[in-house]
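Excluded from the complex is one protein chain; the other protein chains are retained at their positions.
Should a chain be cited, it is by its letter among A, B and C, assigned in written order, with residues numbered from 1 in that chain.
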Amino acid sequence: MNGIKRALPVVLPMILFALVVKGLYGAFFEAPTEIQMGDVQRIFYFHAPAGIVAFLAFGVTGVASFLYLWRKSLIFDVVAYASAEVGLIFCTIVLVTGPLWARPVWGTWWTWEARLTTTLALWLIYASYILVRRYTDNRDQQARFAAVLGIVGALDVPIVYRSITWWRGLHPVVLKASGGGGLDPEMRSVFLFCIIVYLTLYACLMAVRIPIGCAEDEIAGLREILARRRRA
Amino acid sequence: MAAEAAIEVRNLRRSFGPLPAVDGVDLVVRPGQFITIFGPNGAGKTTLLRLLCGLLKPTQGEIRLMGLSPLKNGREVKRRIGFIAHSPFLYGGLSARENLIFYARLYSLPGAAERASERLREVGLMTRADDPVRTFSRGMQQRLTIARALLHDPEVVFLDEPYTGLDQQASRMLRSLLDAIRGRGRTVLMVTHNLEEGLELSSRVAIMSRGRIVEDRPASDLTRVQLETLYAAKVEAWTS
Amino acid sequence: MDLLRKACVIWLKDLRLEWRTLDSISGMFFFSLLVLVIFNFTFDFTVVDFKDLGPGVLWVTFTFAGILALSHSFVIEKEGDCMQGLLLSPVDPGAIYLGKMLSNLTLILGVEIILVPLTSVLFNYPIWGKLPALAAVLGVSTLGFAGVGTLLGAMTARTRRGEVLLPLLLFSICIPIIIAAVQTTKVVMQGRPLGDAREWFIIGAAFDAIFVTAAYLTFEYVIEE
Partner (left out) sequence: MKENFIYLFGAYTFIWILLAVYLGVLMKKQRSIRREIDAIKARLGETSRGDR
């Protein structure tokens, strides 16, 4: 076990780097140019997967929150916090690259289409999740409140998506290189590959963020012991 | 039932983060005893009290109230304990009678109205029964708090710093009410700084420091001065 | 069921407390009236037909007034530490949740019942024929809003800056029910049969069921020491 632990911080970034390069290469060169939108459509490959991984990250927060309430051990709380934060980063990616793509193609910065609006709704939910964490002082209370919000948020994701999709109509027709509906096979393989890239990225960010959460708890403990030592 | 200990605690621990507030407490209180626990701030007295009445969950250890566990059969235990703290748990907007009727219904006691009036008479608040509690003085609120806590004839009564903020007259009234409780053979556990009041009322005295009970003696062994020196010694040991 | 009886005891206590001072309802009423008046200035209803903007006006007013009820509902428990009193009494946390949720629901519905005729007068939009359908819409939507709101109200009452966190959390999480409410109200206001809004009713009912249950089950963790 120890060998892997020491190798991980070196090997993982290398794998990630290779995947990212392969993904970028796929997005820019392998995938054919979309007939209507031209090359700007290539934003899609690093836009849509971020949304999918963000949904997954909030799912992980929901599960970790449930486990915290059930098992009451802080590690689940740290994982829930890390996953919510990384999920928020991916949401931000979707919310910025979306308009950058919409502007040249549809002439407007923001379109209230279903997937983008859902991501915005989730961004609001999990931004306030993090605010609640910051505005509660007692660590146990913070963990409990965040766990309840993590579960409520996770339950909300499907309903938000369903209601916004009905409210707005479906995702615009995105990719038609060579006639026929749906995704061009070449585009599909690059798209799926980019999902893997983002999943690895998610794993790396979590691998960095979780120890920080643990360290923060450790330091809070040490500070209290120090303060108590000084007060006595 | 009476042979059983009213309060039985085995190796109780509770920590907030790394800091142990209650660090291994063992305590047995027989029915009818009136025990007072003294201790400086941060000694864990209030945490111990909250653990006993099920407001807080212990990280380790066993609690038995009248043979029942506050965690497993919480509702049954809560039906038989009373809690008097310095905050009254009363609704300022409601009148004294309405507050008592509300709690009587919450404890699903039969004949809520009669019971409320009877308790109000006991604590001498009949004249102000229908005035909103907001208009009550601190002493009157404390008397109403006692009426609320004894509404369901609890077998065990917990007191958390009941004397804070009371003037002379209110303290005397509180003392006579606590005497009445003791007279009825109830088990009482009081937590306070007030050495004088504590010694006078209790049949047993304990001192708590840094989450542990460091002294536990029948009150008859100690005079006021001895208690003060003992307390100073124990607390000094903690601060040096 | 003992649980429901205890919930009703808490519900009646809140209503009596509210009836005694009327500070929550009056605050909500005047706030809603103000919002309606401001809407009057912002939109020129001679040009725009109220039928289209009405749902938005109503639901912005109701949701913001609802926030006042939800935050006040737990302020009264904080005075005198009454929440501890409830926790010490032999009552399930679920019963406390149901009691508080019902009292919040009653308050918000109460303001809505006053506001709807008033809006119909202020914006001279005849609503009398559509009242039963509107009542159904108000019921489903306010239940979801009050259901989640009670849980979040209890939580934010114990955090710093609760007055900012409550609206932020509540509106983010309640997006589906707000959309469903506006859509169903629009169908009712345009005089179309309720059947047109069937899918929105499904979403509203699903939201209510899921979140009232989830809030009921997790309420104890929010009010626990």
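We take it that a residue touches a chain if its C-beta (ideal position, glycine included) is under 8 Å from a C-beta of that chain, and two chains touch if they have at least 3 such contacts.
These figures come from a predicted structure and were not determined experimentally.
In the entire assembly, the chain absent from the figure touches the shown chains A. Residue A:Val40 is the one among A:Val40, A:Val63 or A:Ala203 that touches the chain missing from this view. In the full complex, chain A touches the omitted chain through residues 24, 38-40, 42-43, 46-47, 50, 89, 92-93, 96-97, 100-101, 103-104, 201, 205, 208-209, 211-212, 214-216, 218-219, 222-223, 225-226, 229.
Convention: only the chains that are shown with their structure count from here on.
Between chain B and chain C, the least number of touch steps comes to 1.
More inter-chain C-beta contacts link the pair A-C than the other of A-B and A-C. Of all the chains shown, the one with its CA centroid nearest the global CA centroid is C.
In this assembly, the C-alpha centroid of chain B lies 39 Å from the C-alpha centroid of chain C. Taking the mean of the C-alpha atoms as each chain's centre, chain A and chain B sit 50 Å apart. Centre-to-centre spacing of chain A and chain C amounts to 32 Å, using the average Cα coordinate of each chain. The touching residues of chain C, counted against chain A in their complex, run 148, 151, 155-156, 158-162, 165, 168-169, 171-173, 175-176, 179-180, 183, 199-200, 203, 206-207, 210-211, 214-215, 218, 221-222, 224.
Those residues of chain C lying in contact with chain B across their complex are 2, 5-6, 9-10, 13, 16-17, 20-21, 76, 79-82, 84-92, 225. Looking at the complex, you find that chain B touches chain C at residues 50, 53, 55-56, 74-76, 78-79, 81, 83, 85, 87-94, 98, 102-103, 105-108, 132-133, 148.
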